[in-house]
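Structure, as structure tokens:
A single protein chain has been removed from this complex, and every other one stays in its place.
To keep things simple, chains are lettered A, B and C as they appear, and every chain counts its residues starting from 1.
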Amino acid sequence: MQISTSFAVWLTAGMTLAIYSGVYKENPIYRLVEHIYVGVSAGNGIVSTIDNYAKPTITIDIFQNGTYSYLIPILIGLLVYTRFSKNRNINWLNRIPLAFWVGIGSAVVLTKNFKANFISQVTATFMPMINNDPLIMVNNIVMVVGVLSVLSYFFFSFELPKGLNVFPKFGRYIMMIGFGAAYGNTVLSRMSVLLGRLQFLLGNWLGIIETRI
Amino acid sequence: MYRRTIPFIISIVIGLSYILSGALPEISAWKNLLDKWFQISTAFAVLIGAISLSMVHFRNLRRPERLIYSTTLIIALYGTVVLGLIQTSKGELYQTWYNMTIVPLEAAILSQIAFYITTAAFRVLRMRSLEASLMLIAAVFVMFYNVPVGAAVWQGIPVIGKWLMDIPNTAAMRAITMGAALGASATAIRVFLGLERSYLGGGE
Amino acid sequence: MPIFEGQLITMIAQLILAATIFALLRRSRSGERLPKIRRLAGLDAIDEAIGRATEMGRPTIFGNGSGGLNSAQTIASFSVLEYAARSCARYDTQLIAVSYVASVYPVMEAIVRTSYLELGKGDSYDPVNTVRFIASGWGASASALQGTMRRERVAACLFMGSYYAETTMITEVGANLGAIQVAGTANTAQLPFMISSCDYTLIGEEFYAAGAYLSKDDVQKVNLVALDYAKAITVIVIIIGALLATFGDASHLKNFLNY
Partner (left out) sequence: MSFWEKLSKMDNRIIYTALLVIMIWALIWPMGLPIQIGTSAKAAYETFDSFESGDILYVSFDYDSAGATDIQSSIEACMRLVLKNGGRVVSGALWPIGAQQANYAFKKMQEEYPHLVEGVDFLNLGYKPGGQMYIEKAMDSLIEACANVDNEGRNLSQFPIMKDLVTLKDAKVVICGNHGSPGASEWVPMYATAYAIPNNKPFVVAASAVNATINAPFIQSGQITVYLNGIRAGAEMELLTEKKGTAVSGMDAQSLSHILVFVLMILGNVSYFMQKRESRKQ
């Protein structure tokens, strides 16, 4: 294990350190590297879409297989660029692809998404609240009451009767526990990203620890 | 008038026929075709972000304090695209460039948050109220449920952490998910009823 | 022939939701009153924050995150922006509205300018500095936003919209500046950071409700009322289901809903 001799590794390490320098103090190198990142990632998105999808659609589907109907969606996609025209008779055409995508998107929301994110969640809450195992029983009760309380917290157009007021309050507490859990997991996740970079710097670059890909 | 009506009719016809052909196996070919069309049309609209980005940064070229950054961004963007079109994304030079820039920068930029989250723990997570305290306590248990030191200190930590994740957190997130699903459906319904046209942008 | 296999109830449920929205809208347009939407504490906090900024003679900053025009959160944020712009114009408080989404920026500009003009404060509207497009991409925009907040020494921060990882960075700066911060988002992973560092946070649907409450558009209000009905029915169905599961067998109801 020794320090890397690869130019690419050194440059990569330099980029990483430039970003970290920005954490300590905002500086021009940090901003420069950040702008490189924004540019390259936008460029890469274009290149990989063209390479992996747009090009083969034209060369294979249209020219080789003669599926000329695919010219229609290509045209729909291209219409989006009319928004950059100043001519009012042309630039409204960019709404056609938007309408096409929103139409299909809304259809998916109404069918698949509603089923998965609503119906399946409702039926999963049909839990027996009496069980021989007291632990399961408590869990199920907390779950059902918790879901109902959080739902009741989000009523805006009518007030619950006096006695039922405890539910929205309880719902808020349950949510706070949920957000706490979200915080705990976020710590793990963010530290992981830093960890990955440190493993690269100490491993691939400086050769102090085992390398990672 | 037609500038708004035609797009609106398109979204209704496409959307409703998509739902219908998904429901009737006999005409599911239409849905399969639309799936493919959706993919193709998004693929050919891929330049839109880059164009908006370029417009902002070409405008910045006139501002001396932004000149160097915007020039860098434009060169990085178009350099990558040109290199990718000449070499394809599998070319050796492209791959090297990509591995040197995107791979480390993506992670390095996001990992800055590790630093911010640490200072936030010191500065802003205060037990100002019962609610904030509940949040903080849950956060501590879940944090130590996730790492080995938790169990090493006390076996109860992972048990409580898992319970908090599995029961109260699931209940809260489930209700929020349901609410969001209802909200999303209502938005889709408004699209089909013609009440929601913000997606068409401003103007006439 | 199976029609809507596994989705029949899904479709019927949404037809009912559609009918409710439609009926409520007709009622409201024929002049009948809709159920009143309760005022949320977070809205008072917005007034308080702008008031504090006015007293201190320092600016109020408004941001609406990285959502595009297709995001419901962005749409809801527009109502809050309009409200904030009108308050700032009325009290002659400097408003800085920042955007980092190219498509959202012109809409924000139109909203703020119109609000200033409607109150006869067109002179206070600064076309360069009131609504700003600060950067694109969250990394660049988060640091630009931090810089703006520090340089302008903002006294009130309103962060309303679809926020992601940048939350931690910007709310901490606001807290260090001693600004009153009011935030609202439906992105649950970011809520802990808002709740801990902001004076008031509109959680998830509360944020949409705030948008509808402040909005002049009756479609938004109708939508909220219809969703309340839907949630009430959901609560009843869950209670029935849980009772069936406890004292009998909920599988019939389950199968029915999945029919």
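The rule is simple: contacts are C-beta pairs under 8 Å (C-beta built on N, C-alpha and C of every residue); 3 or more make two chains touch, one makes a residue touch a chain.
Worth saying up front: this structure is predicted, and the values here are computed from it rather than measured.
Undergrad: Going by the stated contact criterion, tell me the shown chains that border the hidden chain.
TA: A, B, C
Undergrad: For the chain that's not shown, point to the residue among B:Ile102, B:Ile160 or B:Ile189 touching it.
TA: Only one of B:Ile102, B:Ile160 or B:Ile189 touches the chain omitted from view, namely B:Ile102.
Undergrad: Of B:Ile10, B:Leu47, B:Ile74 or B:Leu136, which sits in contact with the chain we cannot see?
TA: B:Leu136
Undergrad: Which listed residue (B:Asn32, B:Thr96 or B:Ser129) would be found touching the missing chain in the intact complex?
TA: Once the missing chain is taken into account, the touching residue is B:Asn32.
Undergrad: Using the document's contact rule, name the residues of chain C that touch the chain not shown here.
TA: 6, 188-189
Undergrad: Applying the definition given at the start, please give the residues of chain A touching the unseen chain.
TA: These residues of chain A touch the chain that is not shown: 23-24, 41, 44-45, 48-49, 51-53, 55-57, 60-61, 104, 108, 112-113, 115-117, 120-121, 123-124, 143, 178, 181-182, 185-196, 198-199, 202, 208-210, 212-213.
Undergrad: Name every residue on chain B in touch with the hidden partner chain.
TA: 32, 35-36, 38-39, 42-43, 46, 88, 90, 98-99, 102-104, 106-107, 109-111, 114-115, 117-119, 121-127, 136, 140, 143-144, 146-149, 151-152, 158, 165-166, 169-170, 173-174, 177
To be clear about the criterion, only the chains that are shown with their structure count from here on.
Undergrad: Which chain pair racks up the highest number of C-beta contacts?
TA: Result: the chain pair A-B has the most contacts.
Undergrad: Which chain's centre, taken as the mean of its Cα atoms, is farthest from the centre of chain A?
TA: C
Undergrad: Between chain B and chain C, what's the gap in Å when you average each chain's C-alpha atoms?
TA: 18
Undergrad: So how far apart, in whole Å, are chain A and chain C when each is placed at the average of its C-alpha atoms?
TA: 19
Undergrad: Residue numbers in chain B touching 2 or more other chains?
TA: In chain B, the residues touching two or more other chains are 19, 53, 109-110, 112-113, 117, 125, 131-132, 135-136, 139, 173, 176, 178-180, 182, 184-185, 187, 189, 192, 199, 201.
Undergrad: Please list all residues of chain C that touch 2 or more other chains.
TA: 7, 11, 14, 70, 136, 139, 188, 192-193, 195-196, 204-205, 231, 234
Undergrad: Which residues, counting only chain B, touch chain A once they are in their complex?
TA: Where chain B meets chain A, its residues are 3-4, 6-8, 10-16, 18-19, 22, 33-34, 36-51, 53, 68-70, 72-81, 84-85, 88-90, 94, 96-115, 117, 125, 130-132, 134-143, 145-147, 161, 163-182, 184-185, 187-189, 191-192, 199-201, 204.
Undergrad: If you look only at chain A, which of its residues touch chain B in the complex?
TA: Touching chain B: residues 8, 11-13, 15-16, 19-20, 22-23, 28, 31-54, 57, 69-70, 72-74, 76-78, 80-81, 84, 88, 92, 95-111, 113-114, 117-118, 121-122, 124-125, 139, 142-151, 154, 171-188, 190-191, 193-194, 196-197, 200 of chain A.
Undergrad: Along chain C, where are the residues that touch chain B in the complex?
TA: Listed in rising order, the residues of chain C that touch chain B are 1-5, 7, 11, 14, 17-18, 21-22, 25, 69-70, 72, 75, 102-103, 106-107, 110, 133, 136, 139, 165, 168-169, 171-172, 175-176, 186, 188, 192-193, 195-197, 204-205, 208, 219, 223, 226-227, 230-231, 234.
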